[in-house]
Structures are given as C-alpha cells and as structure tokens.
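Have a look at this one.
A single protein chain has been omitted from the complex, and every remaining protein chain is retained in its original position.
Right after this comes chain A.
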Amino acid sequence: MTNLPAAQDAPARVPLRRAGSGKVIAGVAQGLAAHLGINVTLVRVCFVIAAMFSGAGALAYGALWVLVPRSQGSDEPAGLAAATRRGMRPAAAAPVKPDDGVVIAGGLVVVGLLWLFVSGGVVPTGLFWPAVIGGLGVITIWLQVDERVAPEERRGAWQRLTRGGGAMSVLRLVGGLVLVGLGISWILATQIGLSQLPGVLGASGVLLAGLVVVAAPWLYQQRARVRRADAERLRAEARADMAAHLHDSVLQTLALIQRQANDPATVAQLARRQERELRTWLYGETARAASLRSALREMTSDVEGRFPVDVELVCVGDATVDDRVEALIMATGEAVTNAAKHSGAPRIDVYAEAEDDRIEIFVRDRGAGFDPDAVPSGRMGVRESIKARMDRYGGSATIRSTPGEGTEVKLEISR
C-alpha cells in the first residue's frame, strides 16, 4: 500500500529547460549548463565568443530561447500548489532581475555596433535605419513566442508591455506590424524616391490596418479557444490526479476502517498510516533522487504500520544512498523497530543530520529503558547486530539508556 517515494537512482541528466531563476536574459545558458553539467559562466562565454562570428552565438541563443521550454520551477506537492493557488501562502519573492549593469553594458555594446555599422559604411545608410526599425518590429512580435511569465500582481509597466496578455498582446502585435511596415516602406521609398514616402507609407498603413481588421476576429477566437482548452486540460489533470490518489489510498483505508471498526488499535494504526501518506502527498518534499530522507521516511512509516507508535522524523540535510548509507538506514530501522517493540513508548523521535563529512542519526524513545551493564550477553542480539553492522562500514553505534527514562541510540558514519 505504501507507494511512498523509494530511493531511486539519480537521473543521468537534467532535462534541457530554460532556467526560471538566476537568469540574465532568458535562462538559456543556465539551462544548457545544467543539462550538460558544466559551469554557467563557461556557457555564457561560449555564446559571446560564438556571437563574434557573424552573430552565430546570438542566433543560436535566440533559437534555443524559442525552442526550449521554460522550466516549470520545482514541482510542488499537490496540497501546497493548491494552497498557493487559493492565496493561502504568501507570494514567493520576486524573480531575480538582471543586473542593471548587465543591461546597460549590453545596451552600450549594441549602440557601439550600430555606430560601427553606420560609420564603417558596411550597410548603405539608406538601408540601415529602416532595417533597424523593421528589426525592432520583428523582435516586438517575436517576444510573443516566449511563454508568458505566470501572472503576478507585482509587475512593472515594462513587464506588462512585454509579457502582458489581452490588450497588451494586441498592442504588441499592431506596434510590431507598424514598425515592420515602416521599415519596409522606408526602404521602398529610398529606392523609389523620398517624395513618394508619404504615399508608400499610407498604402502600407492601409494594407496593415486592413489585415488587422480582417484577421482580428479569427485571432481573438483562436486565443480564446487555446486558453479554454488549456484551463480545461489543467482542471481535468488535477481532478484525475486527485481521484486516483483518493481511490488508491484514502477510500481503501476508509473501507478497511469501516470493516474493523470494533478494533481501536487497528483503526488507529490504519488512520495513522493513511495520514502520513496523505501528508506526504500533500505537503511532503518532492522525493529527491536516491535520498537518505525519503529512505528514512519510508522506513519510519513502515514501522508505524507494524507497531502502534508514532515515529517523528526530523531530517536535516540529505545524502545520496550508497552502500554505507544503506547500512546506516538498515541499522536505524533496527533501532526504531527495537524501540517500538520493547520500549512501550507511544512516540519515537528520529533525528538525522547529514553534514559534509558525516551522517549522524539519533533514535530516541521515552520508554522503559534498561541498564546496559545488566543486560546478559545473550540478550544483546539485536543491539549487537546494530553495532556490528555499523562497525563493518566504519561507523559507530552508541546506546545510552537509563531505566525509566528511555533509550537513545546514536548511529554515525563518516562520508
């Protein structure tokens, strides 16, 4: 019944996604760096160097910007996501904005390049400015390709202009078209003669306006349909998730409880187990691959399922599971089982702390306790097995116990 996150092998490679945080422009470099497992700065430098070769780097960046989907951020458990949607959690901090310095430096570089082009005579002056204006128009329209940032209240005028939906997207489209039209007409005008400019401008203006008027209803409908379909799909997915989970776990547990209503101990046990599972599903951290944390959680809920005790697990830091950590987890499991079986305490505290150089786990109960010196050697079986197991892997196990006050087992390995 427990379908809790098991310790699994880490995925070989992070999927290619544009980064959502810590990005400078669109998060392409960060996403690429994470995907390839190399330094971000290196990727950024590569892009800049490639940009020197006829702008290949800039082109590649642009292409990746359009083609690579944005990272959806960390997947939150169902319950937390729901609480966020209903405005029950304070909003997360605003996304990191690119440094002003970076923006200014980029702007200066662009201005310098333009200057170089104009003064160097690479492009005929007659074509240059119209090309720039047309290019701006194209950029304005292509801004739409980037998926919209999640709607937030705290967005500046710029964000609304470049990312906003509704009127803003129409404004963007029309503005972009006008700019492109202006550029093209200008080029035309310089070819035909400046005196023709008003006529050409007017003609293209009318053409554009006509296009917009004709296409507007279709565009509007299309947008509305996409939005509706999106919302419906999300709702359906959420409902399916919820139904599947409720059916698999909660409803089955309730059925079991109804059948065993006259056995309080079993009912309490079932309820506890279900509560823990539901809580993990709703609020738990997403199972990090191969983590000490998820392995311990699985172990504690297993013990809770077998004995009428509460196991309170507190985990600080995390570690990947290798042979030695596996041994540590097994030893912890034995210590917790032992406490559940013999101490008679209603609650067991498990505290695990993974530091850079070692992992410590404490298992504490406030049960009967015993006098370590008075225990006959034959009865030390389980405790010896804990110790022996830890010894084999270069760790240590210390047991402190006082009759009447409970027992604490400390397990430790270095990493």
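By our rule, a contact is a pair of C-beta atoms (placed from the backbone, for glycine too) under 8 Å apart; a residue touches a chain by one contact, two chains touch by 3 or more; residues count from 1.
Assume contacts and distances are computed from a predicted model.
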Item checked: Name under which UniProt lists the unshown chain, selected from "Response regulator transcription factor", "FAD binding domain-containing protein", "KipI family sensor histidine kinase inhibitor" or "Benzoate/toluate 1,2-dioxygenase alpha subunit" -> "Response regulator transcription factor"
Note to self: For the chain left out of this view, which of A:Arg225, A:Arg239, A:Arg259 or A:Arg279 touches it?
What the structure shows: A:Arg279
Next item on the list: Over the whole complex, note the residues of chain A touching the chain we left out.
Entry: 77, 80, 83, 86-93, 275, 279-280, 282-285, 310, 312, 314-318, 349, 351, 353, 355, 362, 364, 366, 408
